[in-house]
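Read through the structure below, which is laid out as structure tokens, and then see the notes.
A single protein chain has been removed from this complex, and every other one stays in its place.
Coming up: chain A.
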């Protein structure tokens, strides 16, 4: 891992996966399974959990460093929800991670997440122990 190195990861997400995350996380907000509830608050339809979008994205970092125990910190701003259509394909989120600096055995990475043409996370960053 060197400053400027970058990795990309595409993570598919379907309604089935969103329901699975509701159960796993115990976040049963109706906007994550009911179009009716999602539309009532102005969303186009069911959206993925922000915490799913955050959690799934960290894989671009953990696949890179191997051991998830190396992750020291992780920050994201939730900018837009990931809208998940009721189709077999669902949608996908494309994550990138870029090494911004390495100092004292700790790499700082900047992370982006886009769905379609839109950024779904902002100012995302992680710190990992590399030595």
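Methods note: a residue touches a chain if its C-beta (ideal position, glycine included) is under 8 Å from a C-beta of that chain, and two chains touch if they have at least 3 such contacts; residues count from 1.
By definition in this document, contacts and distances are computed from a predicted model.
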item: Protein name (UniProt record) of the chain left out of view, among "Glucose-1-phosphate adenylyltransferase subunit GlgD", "ATP-binding cassette domain-containing protein", "Acyl dehydratase" or "Sugar ABC transporter permease"; value: "Acyl dehydratase"
item: Those residues of chain A which, in the complete complex, touch the missing chain; value: 11-13, 17, 20-21, 23-27, 50-52, 54-56, 58-59, 62-63, 67-69, 71-78, 123
